[in-house]
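So, subunit A:
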Amino acid sequence: MDTEVLKTYFSALEPLATFEEGGEWLMVQVPAENWKNIARKVITERNYDFLFCVTCVDFKTHLTMVYHLRGMQTDETVVVKIQLNRDQPEVATVSDIWRTAEFHEREAYEMFGVQFTSHPDLRKLILPDDFEGFPMRKDFEDPINMIKL
Partner candidate 1 sequence: MYSETTIVTPDALQQPLQEGQLVINVGPQHPATHGVLHLVITLEGETIIKIEPHLGYIHRSIEKMSESLTYRQFIYVTSRMDYLSAHINNLACAMCVEKGMQLEVPDRAQVIRIIMSELTRIASHELWIGAMAMDLGAFTPFFYTFRERETINDIMEQTCGARLTMNYMVPGGVMYDLHPEFVARVKSFVVQFKSKVSELEDLVTDNIIFRNRTVGVGVLSKADAISYGCTGPVARASGVDGDIRKRFPYSGYEKLQFEQCLEFAGDSFARYIVRIREMYQSIHIIEQLIDAIPNGDFQAKTKAVIKLPKGEFYTRVETARGELGVYIVSEGGTTPYRIKYRSPGFSNLSALNHMAKGSKIGDLMATMGTLDLVIPDIDR
Partner candidate 2 sequence: MFSFQQLAQQTHAWLQQHTGSFTVLVECAIVAVFAITLFAVLGLVLVLLERKVAAHIQIRVGPNRVGPAGLLQTVADTLKLLMKEGLVPNLADKFLFNLAPFIVMMVAMLLLAPVAFARGIQIWDINIGVLYISAISSISVIGILMAGWSSNNKYAMLGAMRSGAQIVSYELSAGFSVLCIVVLSGSLRISDIIAAQENGWWIFKGHIPVLISFVIFIIAVTAETNRAPFDLAEAESELTAGFHTEYSGMRFALFFLAEYINIFIVCAIGATLFLGGWMPLHIAHWEGFNHVMDYIPSSVWFMGKTFALILLIMWFRWTFPRLRVDQLLTLEWKYLLPIGLFNLLLVAIIAIMGWHF
């Protein structure tokens, strides 16, 4: 797969996209507001039908959503990153485009506090229902269970 072709494609799709270097695959950074449109285009035009990893990473100044996409026929892989505001992290859900995102986004919600707008069923998946706080954030404190080294 040709990185330059993909770069051109993504720049055309989303003018505000920036690219990161140094990884195995092309890493595209897009703004949160346009993610849904990009997702819709990308599944039909480039055939990225396999969303295989949805992660959230807490860099201490912001949160980043990371989506790993792959086309089953072509094996093209692309990593889409979205930077989110730490105080109000919101991004559109893609669970109506890739059904696997439904569970992954619930997990990102409960662990990091990212709000996925129009998610069909956004509630805690793995944590108990009455758990308070977002445990995977770097500033999560739990004096009983966490041992500070």
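Regarding candidate selection, all candidates are chains of the complex that A comes from, given by their letters.
One rule holds for everything that comes next: contacts are C-beta pairs under 8 Å (C-beta built on N, C-alpha and C of every residue); 3 or more make two chains touch, one makes a residue touch a chain; residues count from 1.
All of these numbers come straight from a predicted model, not from anything done at the bench.
**Q** Considering only the touch criterion given at the top, point me to the candidate in 1 or 2 that touches subunit A in this complex.
**A** The single touching candidate among 1 or 2 is 1.
**Q** List the residues on subunit A that touch candidate 1 in their complex, please.
**A** 22-24, 49-53, 55, 57-58, 66, 68, 72, 75, 98-100, 102-104, 123-133, 135-136, 142, 144, 149
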